[in-house]
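A single protein chain has been omitted from the complex, and every remaining protein chain is retained in its original position.
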Amino acid sequence: MTQPIQVTVWNEFRHEKTNEFIRGLYPNGIHAAIADGLDKAGGFKVRSATLDEPEHGLTDNVLSNTDVLIWWGHAAHNAVEDEIAAKVRARVLDGMGLIVLHSAHYSKPFTGLMGTSCSLKWREAGEKERLWVIEHGHPIVEGLGEYFELEHAEMYGEPFDIPEPDTLVLVSWFPGGEVFRSGCCYYRGRGKIFYFRPGHETYPIYYDENVRHVIANASRWAAPGNAPTPVFGNAKPLEPIEEE
Amino acid sequence: MTQPIQVTVWNEFRHEKTNEFIRGLYPNGIHAAIADGLDKAGGFKVRSATLDEPEHGLTDNVLSNTDVLIWWGHAAHNAVEDEIAAKVRARVLDGMGLIVLHSAHYSKPFTGLMGTSCSLKWREAGEKERLWVIEHGHPIVEGLGEYFELEHAEMYGEPFDIPEPDTLVLVSWFPGGEVFRSGCCYYRGRGKIFYFRPGHETYPIYYDENVRHVIANASRWAAPGNAPTPVFGNAKPLEPIEEE
Amino acid sequence: MTQPIQVTVWNEFRHEKTNEFIRGLYPNGIHAAIADGLDKAGGFKVRSATLDEPEHGLTDNVLSNTDVLIWWGHAAHNAVEDEIAAKVRARVLDGMGLIVLHSAHYSKPFTGLMGTSCSLKWREAGEKERLWVIEHGHPIVEGLGEYFELEHAEMYGEPFDIPEPDTLVLVSWFPGGEVFRSGCCYYRGRGKIFYFRPGHETYPIYYDENVRHVIANASRWAAPGNAPTPVFGNAKPLEPIEEE
Partner (left out) sequence: MTQPIQVTVWNEFRHEKTNEFIRGLYPNGIHAAIADGLDKAGGFKVRSATLDEPEHGLTDNVLSNTDVLIWWGHAAHNAVEDEIAAKVRARVLDGMGLIVLHSAHYSKPFTGLMGTSCSLKWREAGEKERLWVIEHGHPIVEGLGEYFELEHAEMYGEPFDIPEPDTLVLVSWFPGGEVFRSGCCYYRGRGKIFYFRPGHETYPIYYDENVRHVIANASRWAAPGNAPTPVFGNAKPLEPIEEE
């Protein structure tokens, strides 16, 4: 029997405590809605971790037992300790998958792994979003139609200051006139990273069937296999050489 | 239970009939050695097809029941009917995986899908080949060491006139002074293509454990999922527009 | 003094003869409008070639004296001789730049070099197009704003069945709900290819300042430099090897 993929859903988990409207949408936190989607998809063992737990819930033990880390943050990126963000990045380079949702484009793990500002355009007007599939053979889009729609979403628009994705799988259309690279795959070190645009704490995005489907596909794609172990540093020659 | 992946191994299958040394290495054909490797890996249902069968063994029925086509050819690329080669290319764009081995760099399906000459340097001197892993998180290199070696191989060297791979997973070193992009992944249409360098009919390459491991990994990676169906042609607007 | 870049603008040049409205827009042919834009930009020596000339105007002499070939075709792709299309592709692999405009996505030189169907969605409704810059540091977008608009254009929408561009520089937005990768760069052989979406014979697209600016930038980018000459075929070792 295949082992379940161990997913940790990290959530800032503050909006849900301080804002009644958001609590109404996500009474147990955004992480619970995401975990519910993965549970229904099957094949995952999901736990959560949140900002205000000790070590933000990301102890060494949790990180080393996490195949895929899903990250949601919005207003408190700076409250994440640099040391914890660095551990997350190191674990990604060592093979852990990382799925970065929506406003987590500005999170320390993502900006540090991208090396760019990760800035973008945004507008909160409850606009429709239509996400077009760009790379049809990629496992992250399996089972989708040629596009899917979200009735109300925060708009994110280009320019999105990221490295060109290793594979661009989704591009979004917004009625206000913008486009956005909304599904972006990266290989980094032994790990895989997927940035997925949809979300916002004021919309029930993480109950949407297509969004859940993509997150489940991405979690399978990003899960580490038995990756080769790179060996760095001073190296003996593998073939006879004439030393100078 | 997961369905097995249906692999068709296509082989020119002429050297083995005309050259005693080659027949000694591959008494039932190169395709049989490749099929044996997949059988031992498990999870595949393998059949073969060869040049001198009617329609080169690639009837519409065979093609439509093939998840992944492995292609080995060397001296008789021109004997492949244009019409069959076109069918293969169309099936790849429609989702069938394609694994192109060694001298099949000059095969009609591959050159047609790449659009370039696919020319390269070569030398038959029984040199060692060392294949270095470049993209550690890619599923095709799972389970490998940081490199693997083949004691005797035909040399292929850069320049290799291909489009830059969507992902470059392996680069080869040869003692004569050359390097080569020896594991190259492409998305094309709904399909996936993997070019894998090792081979040659005069070496027992397709009995090598690492080579077999890569071919099995690649067959899993290239197998189609439930890819979205692109809709081309005249399109009605999805949003109200003002006609000019 | 820098030598001017020798540009040949190839035009199907049939619509302009048979349709009065189109002739009104492009009285001397689309090629003349494109050439005028390049002349005004400066630094180019422009000639034209058209379908109904002998060898479609693309004699060996013309091709070997062309740095950059701009291609516009729409309704008569099949009237282009296979042999001429093959010569164009070979010249691109040998270093000639190729700029493919709008409906030339289905031209023989482009589909052959891409290896995919190059199919897409389309709609003739005179919609607005907004082209967003995606890769700000690329020479093709120098001097543009963060986006530019065309008031009336034929819509092209994803899926666009092309290889993932080596660099994606522009993405279009359309009011009917579609997006499109409208500026796509490719390295192929020693040459460079740029697909640029805007156009259509029924709109004065090739008089637009931004469109002309992009075509001039692309012509500079695609012009061949002194590219290394690849050496293919049987190669002597560069280092001493032990022959088997």
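Just so it is clear, A, B and C label the chains in written order, and each chain counts residues from 1 on its own.
Following the convention adopted for this analysis, a residue touches a chain if its C-beta (ideal position, glycine included) is under 8 Å from a C-beta of that chain, and two chains touch if they have at least 3 such contacts.
Note that the structure is predicted; figures quoted are calculated from it, not measured.
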- Who touches the missing chain here, A:Ala41, A:Ala76 or A:Leu93? A:Leu93
- Considering the whole complex, which of B:Val133, B:Ile193 or B:Ala223 touches the chain not shown? B:Val133
- Of B:Asp36, B:Glu53, B:Glu124 or B:Glu164, which sits in contact with the chain we cannot see? B:Glu164
- Task: May I ask you to list the residues on subunit B that touch the chain which is not drawn?
- Result: 130, 132-136, 146, 157-159, 164, 167-168, 171-173, 177-179, 181
- Message: Give me the subunit C residues in contact with the hidden chain, please.
- Response: 95, 130, 133, 135-139, 141-146, 166-167, 175, 187-192, 224-231, 238-239
- Note on the structure: Note that subunit A touches the chain not displayed via residues 89, 93, 112-117, 119-123, 125-127, 152, 155, 157, 159, 161, 163-164, 166, 175-178, 186-189, 230-239, 241-244
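By our rule, only the chains that are shown with their structure count from here on.
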- Query: In angstrom, rounded to a whole number, how far apart do the mean CA points of subunit A and subunit B lie?
  - Reply: 32
- Query: What are the residues of subunit B that contact at least two other chains?
  - Reply: 166, 175, 187-189, 230-231, 238-239
